[in-house]
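Presented below is the structure to which this report refers.
All protein chains but one are shown in place.
Here is chain A:
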Amino acid sequence: MATSFSSKRHSILPPISQAGPKPPIQFSSSITIADSALLTGSHTITIRTESVVHPRARLDSSGGRITIGRRCIIHERSLIGAAPGGGLPTTPSRTSSLLAPPREGVEEETAAGPAGVTLGDYVTVEVAASIEAGDTVVGEGTVLGVGARIGTGAVIGKHCTLTPHTIVAAGDVIPDFTVIYSNGTRRTDRRGVADLRNKGQARQIEVLRRMIPSNPAKFQ
């Protein structure tokens, strides 16, 4: 939920306001990105093969590059690349001033700008989840639940499950196959069905491709 929208329910959809600069993009030809997705920022946004970006998903690269892996699903009203510091950005102009300083070990990347958010393959970002920028990494096959919030610099392992409204603190490192509950408890997932889930994700993407009209040309 962006703060530019009021907390009241609207009977009609609020207009999509493209605020801030248009970011440079690197799209694979096979992605599905809705016309009304919102891409802002000054750094490159990379989306790899077969990923799906729902309408009204917001990708903000003013805090660093955004890289989305293969077969990811970014649901609506999710915010990738939120300004660090807990709160969601109020204005895009303010986010640039809140830019996280580049960390050690990423110097070689400075040519392309600081890394903002990196999503591995098969990541699902559910509705209204937000990921703060600042070298935040989400591993392969991880599901970020509805309204989950990931702090800046957090590193989430592979095949994790974040239940709805989970908050991951900034800089937190979460091992692979962890389930995080919204009350803070954690558990290790021992099902070993990662492959199955990846297949399921691929099938879901098949369906979504038919349902979401894609318009990558708009963001060129």
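One rule holds for everything that comes next: contacts are C-beta pairs under 8 Å (C-beta built on N, C-alpha and C of every residue); 3 or more make two chains touch, one makes a residue touch a chain; residues count from 1.
Convention: contacts and distances are computed from a predicted model.
Trainee: The chain dropped from view, which UniProt name applies: "Dynactin subunit 4", "Alpha-1,3-glucosyltransferase", "Probable cytosolic iron-sulfur protein assembly protein CIAO1 homolog" or "ATP-dependent DNA helicase II subunit 2"?
Mentor: "Dynactin subunit 4"
Trainee: Go through chain A and note every residue touching the omitted chain.
Mentor: Counting only chain A, the missing chain is touched by 143, 161, 163-164, 179, 181, 185-191, 193, 196, 199-200, 202-203, 206.
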